[in-house]
Structures are given as structure tokens and as C-alpha cells.
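The complex appears here minus one protein chain, its other protein chains still in place.
The first chain written gets the first letter, and so on, giving A, B, C, D and E; residue counts start at 1 in each chain.
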């Protein structure tokens, strides 16, 4: 009966990718559900996993939006 | 003062529909708010309801994404 | 497959009660699940409802904690 | 280590705007993170802020969707 | 930068246990964080995992509270 809400930034894991792929999200669902089965004996068919992909300008870290952070990192100014 | 967050998959309730309609969402808001008024005396104007519609590949159940599940169900392989 | 998270203040609905009763919470679960079945055809056995009861000093409204609000209301100073 | 989830309706703060601007969201992130630093000594670089913008027909208040409310307000029927 | 919120019922995984143990929760944190590192390359030190343990009478499934369900299961009436 677990409910797992996963919030991630909408970013890809490699060049040319701008978001997690369907396969990657399926792998996260599978892996996280398996952890809950292995550790807490929660049956897979009673486990919900919801992935929320958040735009970079909607995620703040260190008092800034991640979009600003990424621009700084790209501009090498950090 | 209740806050109700409702997560549903982005699916329609009938053929040709790919998501809940505005009328259906309004009916959910009305119904859920009424339950909280009837049972817990929470005034309607102090009750927030937020509906989050989640893409099928972002919702996991049984260790799989719902999009994979729906493909299996459509392909009758389950 | 809906997930419903309901946040309410930890308050009773009548004199001498300091929180929702088990019966009231069961009625909320039943009522909310029924709305999702009636409106969106979501099966009851695929619907999760989680009720979070929040201490009054942990809930803010109007820039104040509800505990402060309740003291004002009790003191009639509003 | 705070996690702050902020849900707002997808509405602008002035004529011609239909959503919060990137600058406004950055100011919210900055301001909220600063409050947690000032009051609870939570370091900025350990504070996550996530802003979720919700469509008006997905937000209920007073038993109605906000889109219905806005139509009434626009039509002056309230 | 992932945020993972995990809601589980406050139940133990074996006789005499009424909730997940500290070790089990640590194993869930470790396992889930590792999945996000392996699949989405999310660094461990940028991943937050929050576990919320919910009382059985505050979790609804199938239109009933889990506490009612467990009583039925214990009474073998299901």
C-alpha cells in the first residue's frame, strides 16, 4: 500500500535529452517498487509510484531557480 | 480548512476521451467538498481541492508504468 | 487508481472533541472514494485515500497560525 | 533541509499575463528560502522549493472550480 | 535533486512489530536513492527521501479504512 511521489527536474540524462525517457521512468518505477517489496514486503500490486517532472524555473535550490543555476554552470561563472 | 490533493491518471472515462472533462473535474470538486462539509463540518469556502492529472508513463502500479499496463490490456496479453 | 491526500487541522467537530473520530474519518474515506467511482468510474479497490491531521500551530491561514486564530476567536478579540 | 511545495493557480498578476513570470517565480524561491534561513537557520543550499502551477479548472474552492468562479466574477454575477 | 515522498501505513513487517524499524527505513532510503542514481544519475547528496508513516484509520482503500480491513482480515470474514 505504499504511495511514492517522486519529483525530479525536467532534464535529460545525456546530450540532446531534455527529460527522462519513458524507459528511464519505467526503470525508476520498477526499482523503487522492488525496494519496497524487498525491505518492507509491500506487494507490487499495492504500490503506487507517481513521477512529477518539474520545469527548471519552477525548482529552487540555494535560493535560486535551477534554470538560473544551469545558466551559471553553462556560463562557467560558478 | 481542508486541503485535498487528488492525483489521477490522465485518462478519459469513455471512448474518444483522453482525460477527465471540465465537467467531471467540477463534479469531483463539488462532491469531495460536500463530503468534508457533511462529515467534518468544514465550510466550502475554506476547502481547497487540487486535481493533478498524471501521464500514464509517469504512474507506476505493480512495478510497471500504467502505459505499459494499458498496452498489455489492449493487446489482451494479460 | 486515484490517490487522495486530505490535510485537515487536528480539531474535533463538537464540544469535547479534539480530533476527527475514527468513524468520521471512515465516512470521509467512504464518501470521497464513492465520488471518484461515481464521477470518474475509478474502482474503489484502486483508490487510496490518506488523511493527514495537522496540529493547529503547524497550519497557517491569513499569515497566522490557526492556533493563534482560535485563541483570538475564543477571546472574541476578532 | 527543508522541502517547500508551493501550489498556485496558473494565473498572471496583471493584465495580459496568464501565469507567474520566471522572475516572479525566482523571487518567490528567493524569498521563501530566505525566510527559512532567517527563522530556522536552514542553509539555502539545503533548501528545495518546488512551484506547481495548477490549471483553473483543476483547482476547487467553495465547491466550485476556480475557472467557474472567475467566469462568475468576470460576469459580475457574484 | 529528486524529492521522494513515501507514504506507508504504520505497520510492522513481522509479528510483534507495529511499524517499520529504523533499519528498514534506512534500507528504503538507501535503496530508493540508489535507484535514482543508477537510472537518472541523480547524485545521492542532492536526493531527499521523506517517509511518512500513516495510522491505519487514516488510510483508506476500497472505500474503507485499513484498520477496518485489518479487523476483517483478522476476523477471517473476508
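Just so it is clear, a contact is a pair of C-beta atoms (placed from the backbone, for glycine too) under 8 Å apart; a residue touches a chain by one contact, two chains touch by 3 or more.
Since this is a predicted model, take the numbers as computed values, not measurements.
Enquirer: Touch partners of the unshown chain, restricted to the chains that are shown, please.
Expert: Listed by label, the shown chains it touches are B, C, D, E.
Enquirer: What residue numbers in chain E mark contact with the hidden partner chain?
Expert: Contact residues on chain E toward the absent chain are 4, 22, 25-26, 28-30, 32-34, 37, 44-45, 47-53.
Enquirer: For chain D, which residues reach the chain that was dropped from this view?
Expert: 1-9, 13, 20, 24, 27-28, 31-32, 35-36, 38-42, 59, 61, 66
Enquirer: Just the residue numbers, please: which parts of chain C touch the chain that's not shown?
Expert: Given the touch definition above, chain C has residues 7, 52, 54, 57-65, 67-68 touching the missing chain.
FYI, only the chains that are shown with their structure count from here on.
Enquirer: Go through A-D and A-C and name the pair with more C-beta contacts between its chains.
Expert: By the number of C-beta pairs in contact, the winner is A-D.
Enquirer: Could you tell me the distance, in whole angstrom, between the mean C-alpha positions of chain A and chain E?
Expert: Distance between chain centres: 19 Å.
Enquirer: Quick check on chain A: which residues sit in contact with 2+ other chains?
Expert: 1, 3-4, 7, 28, 32, 48, 50, 52, 59, 61
Enquirer: What is the shape of the graph in which nodes denote protein chains and edges denote touching chain pairs (line, ring, star, complete, other)?
Expert: other
Enquirer: Please list, in label order, each pair of chains that touches.
Expert: A-B, A-C, A-D, A-E, B-C, B-D, C-E, D-E
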